[in-house]
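Below is a slice of the complex: some chains, not all, each in place.
Chain nomenclature is as follows: A and B, assigned in order of appearance, with residue numbering initiated at 1 for each chain independently.
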Amino acid sequence: MSAPSSTNAWNKLTEQNIIIQFIDVTLRGCGQVMFQNNPITGLLFFIAIFLGAYWGNLPQAGFACLLGTAIATLTAYFYDLDKVSLRAGLYGYNGCLVGIGLATFLNPSFYLWIVVIFGAIISVIATKSLADFLKSWGVAALTAPFVLVTWTILLASYTFFGIKGISLPHPVTPDQFTITSSQALPYLNILIPDIFRGISEVFLLSSMTVGIIFVIGLAFNSIAAALYAILGSFVSVLASYFLQADASSINVGLYSFSAVLTGIALGSTFNTPSLRVTIYTIIGIIFTVFVQGALDTALAPIGIPSLTMPFVLATWLFLVSNKSFMSKDNQ
Amino acid sequence: MSAPSSTNAWNKLTEQNIIIQFIDVTLRGCGQVMFQNNPITGLLFFIAIFLGAYWGNLPQAGFACLLGTAIATLTAYFYDLDKVSLRAGLYGYNGCLVGIGLATFLNPSFYLWIVVIFGAIISVIATKSLADFLKSWGVAALTAPFVLVTWTILLASYTFFGIKGISLPHPVTPDQFTITSSQALPYLNILIPDIFRGISEVFLLSSMTVGIIFVIGLAFNSIAAALYAILGSFVSVLASYFLQADASSINVGLYSFSAVLTGIALGSTFNTPSLRVTIYTIIGIIFTVFVQGALDTALAPIGIPSLTMPFVLATWLFLVSNKSFMSKDNQ
């Protein structure tokens, strides 16, 4: 499929005007959170993020997300990192998540903006380092830089009283976990909102509408990515109901956001869709749900959220030997 | 030494009959838990496991162990993984331990059998991935896939109320550790049962008879392996008495099972026995005891057991630079 002429005109503009190029790269950075190298997808994502942040009474999250993406992109320009990755938004997506992640859990004081800017800068160094570290296994850094930088700052907020956590999980030992509500395997009227809220939680938001816009943004660039995102959310919701996780956490989407990313990554980004790939992806999605439960437990005593680390760990595990499990045709 | 004719006849059968071959590979998978590529050794191990599980009032542990090995072996066949490793049982031993590990700590409900099957499948993916990851250092995955998969499921059991832990350690901070019984360096009548129970704990069982059958199984394939297993248990029991660990834990074998594996691995599997190798192995065994104590402490607040991770960490540390510490003749 050749690019439409409007796309060509835009691409030309990005070559001629550095400001337009910077905007283009920033938008792509947002799209790359779900592996999409497309400025329109990124624009739709940003619109959904600002809406979701506003609806969730957390308007600062939208601005922090935009700021994080922009600062990370600027840092990559400043250090003149490799052009292909830079122009594809690959130095921006971790800063994007650092921004929204910190704004979700920290008090919106002056310090929030300082750590968003600093965290976005560090996310670029972490992205480059992790990419170099992982190169010999042919595996991508995924969202690990976001998780490591955000964990560092959230953990540090317990000792730096200038930065204040507002909605960090209270530190407990895991024997104190209780089930607040349970539910049999749910009907469609519950399942469908759950699925889209699970997708919206990739950006730490919980809204069916926001999830739907994300899916539209994905579909604009890749139908397969949109379908595997829905598959990831669907399978993870079913699995967590089956395993009797806390139903209110499932409803919010907390067992799905990592699984959504695993679905897109294994199903459409690093493999070509097929039956064999889909089976492998479903196993990966279910494993992501287990890692989510495990990491929620392991982090409980130190009072930080798992973020997208379950996706990162499960997908790394499934990608290192991807070649051996997928036939050559599917890669 | 040429193989006896009965062995040759059996090997021929495994080539001709896929069912026989599958049984052969499953038995070898069990033997590989202690590094032995031999179906008779595996058969003796399985007999000891079923006996120990029955005596320990945990009969499901034997069946889960067999199921885990079989499922892992089937998964390797399904994905057509490399024949040499497959036929040697190297894709089966982690599933073997996943089965007995989960059955030891989880309630024997319908969910137990689901997670044993799922865990065994994941153990194969983890085995292949870790092997690929570690290839450039010439180091084996050891039992790390078992530990990682089992930790994930045990941790997740705190948030998934379908899966219930029954004998997981209660989450505590380490200042709450107490010594329940102490004892001076013990006489032979205490030491000898301790040593064999320590060997039986490799499969999470605690029985002198079971330990003796394991040693016979080892000796059937490798006298050196049997001797280094005993050395590992002997040194670790002495070291933990000397350091004043809780005596009842020593009696059960909890400071020895990782040390037993370190002994076999450093002494007979990855080196050829010699004085120099034996000194290095003894240092490695003592270090394994320290790592056991350390990991027991580090995992205390999240309520999971160390499993064989002390063996894995200590042996990796001692194997990466094995070449520099052993003279060329001994490898």
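What to note about this one:
FYI, a contact is a pair of C-beta atoms (placed from the backbone, for glycine too) under 8 Å apart; a residue touches a chain by one contact, two chains touch by 3 or more.
The shown structure was predicted, so the numbers you read here are calculated from the model rather than taken from an experiment.
The complex is a homo-oligomer: every protein chain shares one sequence, and counting across the whole structure file gives 3 copies, of which 2 are shown.
As a working rule, only the chains that are shown with their structure count from here on.
For the copy pair chain A and chain B, the superposing rotation over Cα atoms measures out at 120 degrees to the nearest 5. The centroid of the Cα atoms in chain A and the matching centroid in chain B are 37 Å apart.
Residues of chain B touching chain A in their complex: 79, 81-82, 111, 118, 121-122, 125-126, 128-129, 132-133, 136, 151-163, 170-172, 301-303. By the touch rule above, chain A contacts chain B in their complex via residues 136-137, 173-175, 177, 179, 182, 240, 242-246, 283, 286-287, 290-298, 300-301, 316-318, 320-321, 324-325.
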